[in-house]
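Every protein chain of the complex appears in place save one, which is left out.
Letters A and B mark the chains in the order given here, with residues in each chain numbered from 1 onward.
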Amino acid sequence: MSNTDNRTAQVDETGKLRHLLRLDGLSREFITALLDRAESFQTRVGEPPARDDALKGRTVANLFFEPSTRTRASFELAAKRLSADVLNLDVNMSSRTKGESLLDTIYTLQAMQVDIFVVRDASAGIPAYITQNAEPHVSVLNAGESDISHPTQGLLDLMTIREAKGTLDGLTVTVIGDIAHSRVARSISEGLRIMGNNELRLVSPTGLNGDSELYPGAQLTSDLDGAIEGADVVMALRIQKERIKEKSSLMTSMEYHQQFGLTEERLALAKPDAIVMHPGPMNRDVEISGPVADGPQSVVTQQVHNGVAVRMAVLAAVNEARST
Amino acid sequence: MSNTDNRTAQVDETGKLRHLLRLDGLSREFITALLDRAESFQTRVGEPPARDDALKGRTVANLFFEPSTRTRASFELAAKRLSADVLNLDVNMSSRTKGESLLDTIYTLQAMQVDIFVVRDASAGIPAYITQNAEPHVSVLNAGESDISHPTQGLLDLMTIREAKGTLDGLTVTVIGDIAHSRVARSISEGLRIMGNNELRLVSPTGLNGDSELYPGAQLTSDLDGAIEGADVVMALRIQKERIKEKSSLMTSMEYHQQFGLTEERLALAKPDAIVMHPGPMNRDVEISGPVADGPQSVVTQQVHNGVAVRMAVLAAVNEARST
Partner (left out) sequence: MSNTDNRTAQVDETGKLRHLLRLDGLSREFITALLDRAESFQTRVGEPPARDDALKGRTVANLFFEPSTRTRASFELAAKRLSADVLNLDVNMSSRTKGESLLDTIYTLQAMQVDIFVVRDASAGIPAYITQNAEPHVSVLNAGESDISHPTQGLLDLMTIREAKGTLDGLTVTVIGDIAHSRVARSISEGLRIMGNNELRLVSPTGLNGDSELYPGAQLTSDLDGAIEGADVVMALRIQKERIKEKSSLMTSMEYHQQFGLTEERLALAKPDAIVMHPGPMNRDVEISGPVADGPQSVVTQQVHNGVAVRMAVLAAVNEARST
């Protein structure tokens, strides 16, 4: 195994998490342990949040090349509640100069003894590029990478499903929307394949369907009603307009809602105890109706709540790998 | 009493502060206790600031839809000196999408166990709207709302006056400037009516005078000299140009200073021990002359100093209400 392989491997030879770039490559046991750990960081909303000194004296840099209030806040709170020092860096780099400037930024921050980089970027390959170039003690967490990977979102989705269903095996999960541009769909798909024998149905309008090679074993369809029927989990996604070049081909919001919106009528086709998920921010009356978004089957705010716990678990895990 | 009333009530049934949206509705005793508490958080400039663990483990989010370096810094320091975790969110939302995006932001942050929202917005009703929609354990502090309310500014003004005058009863207070667009005038007016039998005189150029219904018992006038005569407190306000549509009707800065500027000559009409106040930032030689702004009667920096103490008192108070 080459040096580079060692450096970019997500899990080291002793089984500890070094980086988190995507869910593929992690074992069922490993993810189960991460989710268990995340549960230990859960307290009820309204109660004081869990706190821990695990990262006291350590420095976490949020390096966001793509703006994100929600994900940045979630990682920032997770790091602060583990007593880390947190550095927020909202970086605007033109793509032309990004390569060199990025390395310069990484070299600079690691020389300042930043331990963990939380990286979000609209282009592909940046988190892995950092792991290849950073010093061995640095950990990189992918906080959203193009349309490719969003592993902490995948973990919080798994945690939320396990919480509601008691299992991550034998489930039927339906994801509706802009599959073509969705890193959320990619990560939950990887997670569901690792965790059990699950059926994944991906529903999208023509032109926004996923690449079947990226979703082995999944059913790709435009038949919304058929895909919802009997589902345990129904997840709605927003259209990622910022990643679509030919905007003229897009339906209006009203057309989209009529054809692909998750309404109460459509949700009634799923199992009676099906849960409704959305990675947020939701566009009510576009991909999801207001009554469904805020209804009894929705676990959308629980997803957000679990997001902080999952990120605490991941931060604590990579910190342990570093400390050994 | 409906559920909504309970949720948006500033003071709960046990007399504890749940939210702070405006001063109206708070009792004299309640405000006196808040000011006493603020005094307990005061140390002299140059000494180490007061610190307390009251908010340790709690999370305060500064949600500023209108930029403000000063007020944001004051709340941030108040929260940090009470050992809270602080999240700064400078949010730019178009007014068209604000409603839904705002709720989404609030739901998201409360799911992340943010306990206290400090909200500043250029439009009316946002803080109350959040109290109506947030979960019961969340507290909302108004850090400036359109031309309507700025209650922590009102409290720090009361604190500064009480400190200088030894009382909040029987005083003559003159406020000069753009009363029409001033949330500062609104809040000090509410405070003075609650705290005692005070005489409020509001002086403004034609076109910028206050609505008499909003200022019961106050004297609204354009007679500057008459209004200053015998005053215990003289407060100058800046013209809120950003809230005035027909800018062509505005006087030049020089004209304004000649007609409404607080100069040493005019200040001589007030009581010899009158204090000079300004909510800042001051425009020297427009609404206030340099010698008055920096003169012996000015308590402008004391207002800023008291602002941190008042905000610590308010944060500690809502935290206690939450904890019971």
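To be clear about the criterion, a residue touches a chain if its C-beta (ideal position, glycine included) is under 8 Å from a C-beta of that chain, and two chains touch if they have at least 3 such contacts.
All values derive from a computational prediction rather than experimental measurement.
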Residue, one of A:104, A:169, A:265 or A:320, that touches the chain absent here: A:104
Candidates B:103, B:251 or B:304 - the one touching the absent chain: B:304
Residue in contact with the excluded chain [from B:18, B:58, B:81 or B:120]: B:81
Sole residue of A:54, A:89 or A:164 that reaches the chain not shown, by the stated touch rule: A:89
Chain B residues touching the omitted chain (full complex): 43, 45-49, 51, 69-70, 73-74, 76-77, 80-81, 280-284, 300-302, 304-305, 307-308
Hidden partner interface residues of chain A, rising order: 57-59, 61, 85, 87, 89, 91, 100-101, 104-105, 107-113, 135-137
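Here, only the chains that are shown with their structure count from here on.
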Interchain centroid distance [CA atoms averaged], chain A/chain B, Å: 41
